[in-house]
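One protein chain is absent from this view; the other protein chains keep their places.
All chains are identified by letter, namely A, B, C, D, E, F and G, in their written order; residue positions are counted from 1 within each chain.
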Amino acid sequence: MAMNENLLRELLEGVRDGRVEPQAALERLRRLPFEPMGFANLDHHRAIRCGFPEVIFCPGKTVEQVRTIFGRLVEQGGNVLATRAAPEVFAAVAKDHPAAEYNELARAVTLRQGEPCEPMGHIAVVSAGTSDLPVAEEARVTAEIMGQRVTTHYDVGVAGLHRLLARSEALQSANVVVVAAGMEGALASVVGGLVAVPVIAVPTSIGYGASFGGLSALLTMLNSCASGVSVVNIDNGFAGGYIAAMINRQAAK
Amino acid sequence: MAMNENLLRELLEGVRDGRVEPQAALERLRRLPFEPMGFANLDHHRAIRCGFPEVIFCPGKTVEQVRTIFGRLVEQGGNVLATRAAPEVFAAVAKDHPAAEYNELARAVTLRQGEPCEPMGHIAVVSAGTSDLPVAEEARVTAEIMGQRVTTHYDVGVAGLHRLLARSEALQSANVVVVAAGMEGALASVVGGLVAVPVIAVPTSIGYGASFGGLSALLTMLNSCASGVSVVNIDNGFAGGYIAAMINRQAAK
Amino acid sequence: MAMNENLLRELLEGVRDGRVEPQAALERLRRLPFEPMGFANLDHHRAIRCGFPEVIFCPGKTVEQVRTIFGRLVEQGGNVLATRAAPEVFAAVAKDHPAAEYNELARAVTLRQGEPCEPMGHIAVVSAGTSDLPVAEEARVTAEIMGQRVTTHYDVGVAGLHRLLARSEALQSANVVVVAAGMEGALASVVGGLVAVPVIAVPTSIGYGASFGGLSALLTMLNSCASGVSVVNIDNGFAGGYIAAMINRQAAK
Amino acid sequence: MAMNENLLRELLEGVRDGRVEPQAALERLRRLPFEPMGFANLDHHRAIRCGFPEVIFCPGKTVEQVRTIFGRLVEQGGNVLATRAAPEVFAAVAKDHPAAEYNELARAVTLRQGEPCEPMGHIAVVSAGTSDLPVAEEARVTAEIMGQRVTTHYDVGVAGLHRLLARSEALQSANVVVVAAGMEGALASVVGGLVAVPVIAVPTSIGYGASFGGLSALLTMLNSCASGVSVVNIDNGFAGGYIAAMINRQAAK
Amino acid sequence: MAMNENLLRELLEGVRDGRVEPQAALERLRRLPFEPMGFANLDHHRAIRCGFPEVIFCPGKTVEQVRTIFGRLVEQGGNVLATRAAPEVFAAVAKDHPAAEYNELARAVTLRQGEPCEPMGHIAVVSAGTSDLPVAEEARVTAEIMGQRVTTHYDVGVAGLHRLLARSEALQSANVVVVAAGMEGALASVVGGLVAVPVIAVPTSIGYGASFGGLSALLTMLNSCASGVSVVNIDNGFAGGYIAAMINRQAAK
Amino acid sequence: MAMNENLLRELLEGVRDGRVEPQAALERLRRLPFEPMGFANLDHHRAIRCGFPEVIFCPGKTVEQVRTIFGRLVEQGGNVLATRAAPEVFAAVAKDHPAAEYNELARAVTLRQGEPCEPMGHIAVVSAGTSDLPVAEEARVTAEIMGQRVTTHYDVGVAGLHRLLARSEALQSANVVVVAAGMEGALASVVGGLVAVPVIAVPTSIGYGASFGGLSALLTMLNSCASGVSVVNIDNGFAGGYIAAMINRQAAK
Amino acid sequence: MAMNENLLRELLEGVRDGRVEPQAALERLRRLPFEPMGFANLDHHRAIRCGFPEVIFCPGKTVEQVRTIFGRLVEQGGNVLATRAAPEVFAAVAKDHPAAEYNELARAVTLRQGEPCEPMGHIAVVSAGTSDLPVAEEARVTAEIMGQRVTTHYDVGVAGLHRLLARSEALQSANVVVVAAGMEGALASVVGGLVAVPVIAVPTSIGYGASFGGLSALLTMLNSCASGVSVVNIDNGFAGGYIAAMINRQAAK
Partner (left out) sequence: MAMNENLLRELLEGVRDGRVEPQAALERLRRLPFEPMGFANLDHHRAIRCGFPEVIFCPGKTVEQVRTIFGRLVEQGGNVLATRAAPEVFAAVAKDHPAAEYNELARAVTLRQGEPCEPMGHIAVVSAGTSDLPVAEEARVTAEIMGQRVTTHYDVGVAGLHRLLARSEALQSANVVVVAAGMEGALASVVGGLVAVPVIAVPTSIGYGASFGGLSALLTMLNSCASGVSVVNIDNGFAGGYIAAMINRQAAK
């Protein structure tokens, strides 16, 4: 659908050569207004520079739809990530792509094509409790398919502070930290006070009644008294891993 | 207004002696239904056993009203506490009662009458930041006028965890801890993880926009992953101090 | 994972004896920074002084996971409590530990090891209606596995005030009262006005539409006009029982 | 503006007498569609049967506007009530109508014209604390200007239950009870459990932070476990008094 | 459990006759503090004067529990109402009590014992749409089992105003109107503007997303610009019918 | 039930001819107050001028109920639309009306009777993502059964802005734009900034946790910084299509 | 800043004439990517076709800033509208532009330049109560400065339904209706049921406590059971008038 730079160059050369009237070129430019301008290029640029995977958010799509989209993305040659994928989605995808992998906890399907760059630096993924693991794992899988190295620090909630403190050196060596926590979500603030790098806080929907489906942890993290904490949507481990990968890639370049 | 036990005994003796007809006694009992039953006694009982102060919540009352009520309570002979008192309230009260004291930060007027029992054990009052001090001080003043000993641990928010950890032994020696914190209120969870005694969490209304007037800290504290934390109303340092005093008094008896 | 005091002592003796260089000891201390410092001790201390049970919050864990954790905790020799446990969880646990007991209403598995201290004083657990019983029972089971004596006062909601008033003397004799109530949750305030000891209010999610899953009762309890009421999370009977046990143990020591 | 019944009768007689063509009458009816149908009559009917006052809600109106409207309503010959009236509003109205009265607490201006019917039965207005008085008084003033008898029972909040219980007989003799309460608003439920008549609950905006401007009391009252409680808007004493007057008038007719 | 007036009289006569010592009477009074005072009498009084049914709220109770309670209440000789009853609950109850009736829409079981008084006056129950019928019917069933006459006006929502206006005379003849409406709930305000009697508004949980489970209708009704509208909980047709019965009984006495 | 104009004319002619007394006519008019006045006519008028379909909102109705209503509406001769219809509803309807059609995505049943007017102008229906399609399709189906022409622009969310910009000319040629978007709903604002015609924004309930069932998109759209955006209820594609049809019909007349 | 079509044509002609190399043209196009594409044209187009005013939202701007911006917009030759303008803003603007007008109620400054087209059709602006007038007037002023004819129908809230019904014919003759209402906002639904054209509902922040600053009216309007109602932000009369003008202009073209 996009008009690539070659076409634009060809058009301009047509004008130069007298094969295309300026008025006709004008019309054609107006009708395809944005394609020559870098948007498509942007996407291209991204693919080249970033090793960004193409991503499918599965909820609300049929198994067949995901399978079709997955196949199309694989043809483009980059890595592919399907999030919130039920086991039957993976089963269908794996038939077509035996190299696809499934992380049950994170409910994520990944397919790696070509070699990742050698990862530099690392991302620390931290979670408060066992119930927060699916979100933490979604962050990890996402960052890894984006070519980053991840260290995990699970089950280090603030109720047993010594477990977290025992990890402080490891956390301080990361370029960015992802914190997945439900209930009161205090872990993000405490980690934010321990490290000097950005903390991406992912509230989870784990908790008793007044956690209101993650609202409590969300507000906690937004109000963090530690200065380096920013927040993504409830249970959105994908976003946490994605942003962390963006940061670590820059830090390590 | 209350019918005390003596009156009830007298009434029954009147019946025995034939001075009062059973029907008349029946009528009288029905008309004064609850007084003989211990409610008034309860109040009396309280005054004796607890050294509870009489308390005036000033907002919505005129200076003159507070002054009048204060005077009436002083006459009853116990300690008196007026919370959320503006300076002009204190000025008016102090004219009548030169022994009254004013805590500007807590906006509390206290008048102590008679000797407090020797305090045993202690309550730790902890606050996250300087802006939480009025609430923390209200808790302290309240607990002290109730005859309890209080140690204070201010400005120990989780963004600088070492300040709090340096206090952990002191906190562990208390019978109960009051934690006043705004913003994300994570301090209550962290303290709850450090001590083995009840933590009374007081959310404060301090914070940026999404603290929503203390809602954020309130939810954090209600969802605390530490097991010993219970919560009172936003900015209600009085309640925090009051409950802590109840607990410490029992622990120390 | 923790470095216990013996190890620390051994390390220091090694330094004294010249077997370990100060620099090496320094390195080792830095790498295991918090273990020798009392955190592990704290946990140990707790186990000794408190008879605190080890607790498993079951939701989000598989039957197999709970079974494994339960077994590990049993080996530590203390009491074990699994909350929100489905019957199949109990079935799995009971195979390994025939002495484990199940409270169906509270959905709690308990295993008692060794003798509890003789309980002193008592905790009153009060509930408004029949539908609040699971929460009230969770509080009772929790307090009892922590070695405390509990008296129960069920179905005494404020719509039939005389049922509650008939219990007032019994309530006044407790060291702490746990109130579980849904709908409007007014029971906590009324009980708070009847007794002179701390009231731990547990809002339940019982009610018509505008109870908003327990929010109504939660707000009621936070705004209680009675001074001794503090609040825990919606339906969190465990927290209510836990805090009450903390208070009663101190009061009765 | 309204077409009264006389006009309609005249129109129909004109048709009968041949002075008006059916088609012309049809047109005229269509153009003035609703007037003959009872709406205006309804208002008239109300004025006759109910002794309803005409009411001005002052906020958002200038003193001059209130004064003008007040004058116009006085000319209609019935009672007039201006709610939420600032003192300067009363000053302006009183110049024109020396018989107007002002209730400072309720901020209500009333003017009584003609004799009220002899009141029968009574309305009990109950308030929890001193700070709820303005709302309770607005209810009382409203009910009285509507010709009803009111008994007041102030400062009987549930924290001191005996004060309320001492009033139970008096409350039980009323045809309807208005309860004004802030903070947790539990008073409505307790009163609802004591009486067998409708309770109109008026939440007030009095309270600490988590009362959220009356939301807490509002939810409490909506979730009342007592069956006869219905609720009006926060601080809307006028509505409470108005509905109570409607009920008492019917009960007493 | 209750001590009735006869027993109290007997006690006092025993004192008079010297069979009971005043001190012993005093003890006995203290131990049974509230029974002689009217509470039990109140319940008794209610049963006599009101023909109030005994009510069972079924949710959270097993079929067996409801059946047992139902049977016990039947023995007391008055009418019995079980709300929110599933068909299997009715099946179980009907085995014991063949005279029990079931309203499927309202999910209510009723059993009438003895003759209702001849109803006087009537209650109008109004509903906006077909989906609001279960709530409206619950109100109707409740009011009828309480011995009141009910007229129903269903499917008269404000989007087709003429249907409602065609009922205005009928509505104006009622002593009280119950309005059940979901979505925006505007019907309560419009009815409130048409009649001069109390309107009990029952918000229902019917609606698209932003009705937030009935919150929208609830707020609408609380903010009604018509003066005679009071509100009960979302979907609480029982409360609507109960209060309306209270009002109509008084109006018609 | 309605009294049509003919009847009114007949009545007036009866008065003219002396067959009906004015007083009797008056009575009759009062008893049927609104029918002659245009309400029924309004509905009639609508049907003629608008080609409005009759609409059935299926949720909360049984298959049999929908089938019956559908049949009755078909008899009136206009188009019929059933929204939120399950497949089994369509199956039942299609038996009676083989010409009925079903849009699975929109879950809408339509039956077209008679010829639509030639549509003029067009409505652009825009959606952000694949998951928003059911809502977008409901809007499209609704507008089409109302006789309007619709162009669709799906999957043009703001995360890939060039896809949207490529459609800007097409959007600018519409008379009105419907935008269905979930998550953050930013698409409505961006479209609003691109076109000079009204934008009807339909928030959808698609999104991660903090979309709170569509609340996020709803607020976004209400706060749109673009001036021509108005909003309907969450997931209410029907309303979006309906209003757009109203606007386009006027624009194209 | 924008590159207009002439420049683009010139560039292409340069390429044709050999004065500009294709590669250089390519670079230049990439650097100025969007200007030739119609955005600037769009704005221009708007100005020509719509007579849209330029609008200044005053809050958060100093008097001096508004004055400067106002002047710059006047120079562009179209109409200018400043909303939410304090009197001192008008004073400052009027010094520079004596023809500017001020609507005190709406707090809007307008300056009309050139002749408006002859308005066709009309917009009905409806308000519930006197307190809603500022919002209604803002809508009126906005629509009028956009060249549309407006009829106003104020103080026709649903509590006195006959006042509204008396206007129904007038409302039915409009092409679009703007409804400004606070409190419960039911007016929008009722008007929506009376007319067959789009209704733009503007909730206002007028009301007692539980109106929550306009939230109640907002939800009411979003949940309207009448099908043609869409909603704008609380108190946003400007948006209401703006959208209505968009619709009426199309209807009347």
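Quick notes on this structure:
Note that in this section a contact is a pair of C-beta atoms (placed from the backbone, for glycine too) under 8 Å apart; a residue touches a chain by one contact, two chains touch by 3 or more.
A quick note: this is a predicted structure, and the numbers were derived from the prediction, not measured.
Partners of the chain left out, restricted to shown chains and counted across the full complex, are A, B, C, F, G.
From the options F:217, F:232 or F:246, the residue with contact to the chain not on display is F:217. Considering the whole complex, the residue from F:147, F:185 or F:198 that touches the absent chain is F:185.
Contact with the chain not shown here comes from a single listed residue; of G:79, G:175, G:220 or G:233, that residue is G:233.
Across the interface with the omitted chain, chain A contributes residues 38, 42, 45-46, 49-50, 52, 55, 165, 168-169, 172, 175, 194, 196-198, 200, 218, 222-223, 227-233, 238-239, 242-243, 246-247, 250-251, 253.
Although one chain is not displayed, chain B still touches it through residues 130-131, 160-162, 165-166, 168-169, 206-211. Seen across the whole complex, the unshown chain contacts chain G at 1-2, 31, 33-35, 39-40, 43, 59-61, 65, 203, 205, 213-215, 218, 233-236.
Here is the rule we go by: only the chains that are shown with their structure count from here on.
With each centre defined as the average position of its C-alpha atoms, the distance from chain A to chain B rounds to 50 Å.
Mean C-alpha position of chain C lies 55 Å from that of chain F. Those residues of chain E in touch with two or more other chains are numbered 33-34, 38, 160-161, 165, 168-169, 194, 207-208, 210-211, 215, 218, 222-223, 227, 233.
The touch graph of these protein chains has some other shape, matching none of line, ring, star or complete.
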